[in-house]
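Quick one: this structure, given as structure tokens, is what I'll be asking you about.
For this view, one protein chain was removed and the others were kept in their places.
For chain A:
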């Protein structure tokens, strides 16, 4: 819970000495509360104040980094329960498992498959982040061998999962520099696993069935010197898992309960990939920092990654498509051309309708800073000059031989001016995108 300006003021020397550059201690306190000043600006601040204010300034959910280098995954440090309140910051890490008891061929095949889970949709590449090596064999050598193969043969960050500290130690010999997440600490081996994590400078998880036990374990790992902890709520009852994820997020954000102020991980293992991805998506939306699944088919992974893209989109910022000319279907130089804005929701709605009309057409996405048709028009981000520029940039006149532009029905009032500026015939399209198929099939064809 953030301290108010007055709370902070009480902790300051109250001398109004101006050494911090502010006229009074109260003014300084107010700026501290708004995070516009640093406590170090005050030369006379007490140790006690430093401690209290330092703790209050720390994020309620710790940021944990798995992996090293440019591809590392960072999870945690979230500020809100609902994305509309601000936004979600650190996209959930998506992991796919690989067991160490597979035959050599099967192991290599699966590794190859997992490595290739890079998918391109709506012009963007989306990808999983982690590969979780599971010590199914319970054998140290096999586990070490599997970890070595994955470390050498994959660009993905790693999770090592084993309940045995010895096996974990063996596996780490080959991949510690990758900073894998160590998954396997429970009540029975917490200190030993923590010592290993501490020695190898790796983040680690703690697993327990109840929140009370989980808090105790996190505390023990912390005492042993581990700072980057990920909480595994364990269990395979989906309702309980979902409720625990919510409770932990609320504890951290609303109660400032530091002991559980860490990101969370869930391993979802269901034989049916439909159930597995359904649950993984659910946990991803409601607060898991990392989800690990067995499914590794693109048709299973793509929706999970897309759910992540959607939920971690900044709600304050309109999302945009690249402003350019898009061809839908098998366009020719007599195909219709229509414009809309580059607000992605608007654009994709229009694109979907044009596609379903089966009339090949060009769509010109005009740069309106990612705002919708009416918003852009009222803010003067959509006028005849903007459209003219978009047409020139996209070299529209080289693509079609006619000079007819279909415009959104909502801005029919623009037609006169557009006609004048462009020298093109302006056709007023439907007010809603849903009217496009019949418009293209009837009005345009006629």
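Observations on the model:
Assume a residue touches a chain if its C-beta (ideal position, glycine included) is under 8 Å from a C-beta of that chain, and two chains touch if they have at least 3 such contacts; residues count from 1.
FYI, contacts and distances are computed from a predicted model.
Between the listed names "Monovalent cation/H+ antiporter subunit A", "Acetyl-CoA decarbonylase/synthase complex subunit delta", "4Fe-4S dicluster domain-containing protein" or "Branched-chain amino acid transport system permease protein", the UniProt record for the complex's undisplayed chain reads "Acetyl-CoA decarbonylase/synthase complex subunit delta".
Only one residue in the set A:162, A:266, A:282 or A:341 touches the chain that does not appear here, and it is A:282.
Which of A:163, A:311, A:410 or A:428 touches the hidden chain is settled by the complete complex: it is A:311.
The hidden chain makes contact, of the residues A:166, A:297, A:322 or A:420, with A:297.
Of A:127, A:216 or A:393, it is A:216 that touches the chain left out of the display. Although one chain is not shown, part of chain A still touches it, namely residues 82-84, 119-122, 211-212, 215-216, 219, 237-239, 242-243, 246-247, 250-251, 254-255, 257, 259-260, 273-275, 277-279, 281-282, 285-286, 297-300, 302-304, 306-307, 309-311, 313, 315, 344-345, 348-349, 352, 356, 434, 437-438, 442.
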